[in-house]
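What you see is the complex with one protein chain gone and the rest in place.
Showing chain A:
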Amino acid sequence: MTAVLPRRRLAALPATPRYIAGRIGQALLALFGVVTIVFFALRLSGDPARLLVPEGATAADIARVRDRLGLNDSLWHQYTTFLGDAVHGNLGYSYVQNRPATDLLAERLPYTANLAVAALVLSLLFGVTVGTVTALKRGRWQERVLMPIVLAGQAMPAFWTGLLLVLVFSVGLRWLPSTGYDGPLSLLLPSVTLAALSAAAIARVTRGAMLEQLAQDYVRTARAKGAGTWRLVTRHLARNTAIPVLTVAALELANLLGGAVVTEVIFAWPGLGQLTVQSVAARDFPVVQAIVLLASAVYVVVNLATDLLYGVIDRRVAAGGGTA
């Protein structure tokens, strides 16, 4: 069997480069679009210089700031400069701290990455397990207990989940710290908060995919040949349900990155989310821009990687990419 696998994959390979190139092109286009949106969003607000000067500044002060920021150049020139800088990894200087925005981001990124990865792992663990169990035990008590939890989870906004968790575990039981970063234990509440919404979504998609697969003939065949439930799930169903589950997990990353803003505020987590809110309050636009760009880049790249993974999981995708 292992000898057959590489040969089959080779047969599909001539088709893949075009598929990969197409997807990479789409991803680059999306990133370019995001940079453009972010650039013009700032210009929409009117004169950034006016926001920067202290109250009661004279017209001459404003003019000086405009000059320093290059706002007197033509819009087109500003845009191309911004694009060029962005390509070179220069996302501007923080108005408030007068440091490169990328430096600020680099300081905060590990905390948010920590939180987001922990939340993604938690939501996948919970979502896939619950989705599989509710599909296999359709109409039984397991489904009747778990499905309402999933539905409730989808209606719980992150900030309420977080507040309730703090109320119960920090204020009430005093088991866990409520705020700040203080060892791995402090990661627990924020990551559960952040995971809740995505876990529900992943559970629903897993369940749907499982139900669809369970109705297929090969499941009956496997059963007839004496495969137990465990073997059926791990050997047959896992690979066939992996694509929708992976897709939704990659899409949920957007929710995780966005939800991190609220979650980090609740738990005083020193990551990018808090930096976002602080920068918005201080009207420190280059930092907000840089965060949105970084988050979009991560999101686009992860979704690109997922798409490319499809070909590895299900070789029909790679083959199909060539014929289309």
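Observations, loosely collected:
By our rule, a contact is a pair of C-beta atoms (placed from the backbone, for glycine too) under 8 Å apart; a residue touches a chain by one contact, two chains touch by 3 or more; residues count from 1.
In this text, contacts and distances are computed from a predicted model.
Going by its UniProt record, the hidden chain of the complex is named "Peptide ABC transporter permease" among "Peptide ABC transporter permease", "Glutamate transport system substrate-binding protein", "Imidazole glycerol phosphate synthase subunit HisH" or "NADH-quinone oxidoreductase subunit NuoE". If you put the hidden chain back, the residue from A:20, A:113, A:163 or A:227 that touches it is A:163.
For the options A:21, A:37, A:75 or A:121, the residue in contact with the chain missing from this view is A:37. Here one chain is not drawn; of A:78, A:114 or A:154, the residue touching it is A:154.
Note on the undisplayed chain: of the listed residues A:59, A:87, A:224 or A:281, the one touching it is A:281. On the side of chain A, the interface with the absent chain consists of residues 26, 29-31, 33-34, 36-38, 41-42, 44-45, 151-152, 154-160, 163-164, 166-167, 171, 178, 253-255, 257-259, 261-262, 265-266, 276-277, 280-281, 283, 285, 288-289, 291-292, 295-296, 299-300, 303, using the contact rule stated above.
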